[in-house]
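Only one protein chain is missing; all other protein chains are in place.
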Amino acid sequence: MKRIFPILALLTGAFLSYALYLALEVAPTEQTMGDVQRIFYYHVPSAWTAFLLFFINLVASVLYLVRRIPSADRIANWVVIAIGGVTCIAAFMVKQLPQGVEPSSVATTGIGIAAIYFLIRRYFSGDAADALAVVSAEVGVVFCTVVLVTGPLWARPVWGIWWTWDMRLTSTLILWLIYVSYLFLRRFSSSSQTAVLAAALAIFGALDVPLVYFSIWFFRTQHPQPVIGGGGSIDPRMLHVLLINWLAFLCFAGLLCWSRYRLEIVRRQVEEAQALKSLESVR
Amino acid sequence: MNFLYAAYAATWVIHVVYLGTLVTRYMRLRRDVDELKRK
Amino acid sequence: MVSVTGLIKQFGRFAALRGVTADFDAGRIYTILGDNGAGKTTLLRTLAGLSVPTRGSVKILGSGELRSVCHEIGYMAHPSLLYDELSAMENLRYFAQLYGESAEPVHEKIRGCAALIRLVGLDPELTRPVGQYSQGMRQRLSLARALINNPKILFLDEPFSNVDIRSAQTMVGLLKNLREQGRTLFVVTHQAALLNGVVDEFVNMEAGLIVSRSPQTVGAQQQ
Partner (left out) sequence: MSIVSITRATLVKDLRLEWRSKDAINSMLFFSLLVVVIFSFAFDPTAEESRRIAGGLIWVAFLFAAVVALNQTWARELRNQVMDAYRVSPAPANGLFLAKALGNFIFVSVLEALMTPLFVIFYTLRPLGPAYQLVIVAGLGTWALVVNGTFFAAMSLRTRAREIMLPLLLFPILIPALLGMVEATTAILTGEYSAKFWIALLVAYDVVFTIGSLMLFELVLHAE
């Protein structure tokens, strides 16, 4: 198990360098913004990775709470299947989707949600789900910080302002605030049931996201301001580089999560061993 | 132009700092495990 | 009546309970002894369903689901668990409502609370807020509160600490009567001497484990 880690680390490093090379050299220069637009290849993949990690945290938190009561576990399974199914059907039924969104991508998101839920449910039992929640929250906050740093660095040269209450940037900031408070709760908790408290906060955070989205969306229509990255179609070559970068970031995030997860498991074993003053639990 | 390199550099600084915290936590943990093994 | 298996309670690097397994029968007074940090209070709170064990299970009256038997449980601790600004009667009437609209009408319940207050040697008509009671009076009222729903099991955590002798002896007398009525009592205390001649079994705890249990033939005390 230990031998694979360095090999994977090297591979990921190579992949990241290749992606960096693509972003800096190969991708076409954007006419209006010039080379500074290349920040796009780091800003957007980091955001997608952060959102994915926060979603994994939500799933792990729900699973941790739901697994304690068998009836709740069954209900949750059916709810997730329903979400997956409805999203797929809605993808093809709904006539006017928001511009630039194809039914296929909505359907894959629906299936993706269900797939992630059942994958995590399959491989992460009770305490492991809680460890996964900690890990995904922490690594998610790191990637979210990257987004909040690269965002203004991009907005300054192009629109002359450091910060804009753009819909995506603002919801990323609020998600960042929610998950930093999540990490604070875990750090300051003096109860032996920290996992339960953190899971409850994660669920509250998830309930908050759609409300954040709608409130910022309407706030935007009343105070129009420039939109980061602009909408509209994107040059296929740019899209190719973007996806390569995203893949590289996902591998990197996976590596980070894996090592942080190992760290978390051993930390808990050491804590338990110190508590019970016995050794057999440390593997 | 330097905003581009600043953004890329900032990204890697953040990641390296985080990796640094992971390494220090791992070292401290290694020390605890050895201590436990000795006891 | 009450059984625990493999109870572990871990607070970060410290474990208050490190694997407690025991069985307790009905109609007996168990006194849990041990120095500070031995896990006495944690064990009592885990039995009463106030503290969730990290591992292991608690079965009370044959049920693992503590919420379904909590109407049979009375709990009392060193803090009074009463509202200082309310009088004795107001306190008990409020807590009686927590135990639900039993069939009996309101005045029945009032008489029930008044009887309980008299049982512990206090005056129900006393309108003085509980905050101005002496520690002995307050602990006796707390015992009355723990008896509200006629519970089968009573958990008492340091009921006698800094309580005047007369109040303590009244309480010990009460505990004896409760035991006679077939209830099970668990008393965590440092003043074991007070309970001489009344205790059925001493349970000695050390560093989160039960190290010895010395049943007492009532009357013949080794200590």
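The first chain written gets the first letter, and so on, giving A, B and C; residue counts start at 1 in each chain.
The working rule: a residue touches a chain if its C-beta (ideal position, glycine included) is under 8 Å from a C-beta of that chain, and two chains touch if they have at least 3 such contacts.
The structure displayed is predicted, hence computed values, not measured ones.
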Contact list for the unshown chain, restricted to visible chains: A, C
Selected from C:Phe24, C:Phe95 or C:Phe202 as touching the chain missing from the view: C:Phe95
Full-complex contact with the absent chain, from A:Leu20, A:Met33, A:Leu185 or A:Val266: A:Leu185
Sole contact to the chain not displayed, among A:Val26, A:Val101 or A:Leu211: A:Leu211
Interface with the undisplayed chain - residues on chain C: 45, 48-52, 67, 70-71, 73-75, 77, 79-86, 90, 94-95, 97-101, 129, 145, 149
Residues of chain A in contact with the chain not shown: 65, 174, 177-178, 180-181, 184-185, 188-194, 196-197, 200-201, 203-205, 207-208, 211-212, 214-216, 218-219, 222
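Going forward, only the chains that are shown with their structure count from here on.
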Whole-Å separation of chain centres (CA-atom averages), chain A against chain B: 20
Cα-centroid distance, chain B relative to chain C, in whole angstrom: 50
Where chain B touches two or more other chains at once, by residue number: none
Multi-partner residues of chain A (at least 2 other chains): 274
Touching residues (chain side chain C, partner chain A) in the complex: 8-15, 18-19, 51-52, 54
Chain A residues within the chain B interface of the complex: 20, 34-36, 38-39, 42-43, 46, 139, 142, 145-146, 149-150, 153-154, 156-157, 252, 256, 259-260, 263, 266-267, 270, 273-274, 279, 282
Contacting residues of chain B [partner chain A, same complex]: 1, 3-4, 6-8, 10-11, 14-15, 18-19, 22, 25-26, 29, 32-33, 36-37, 39
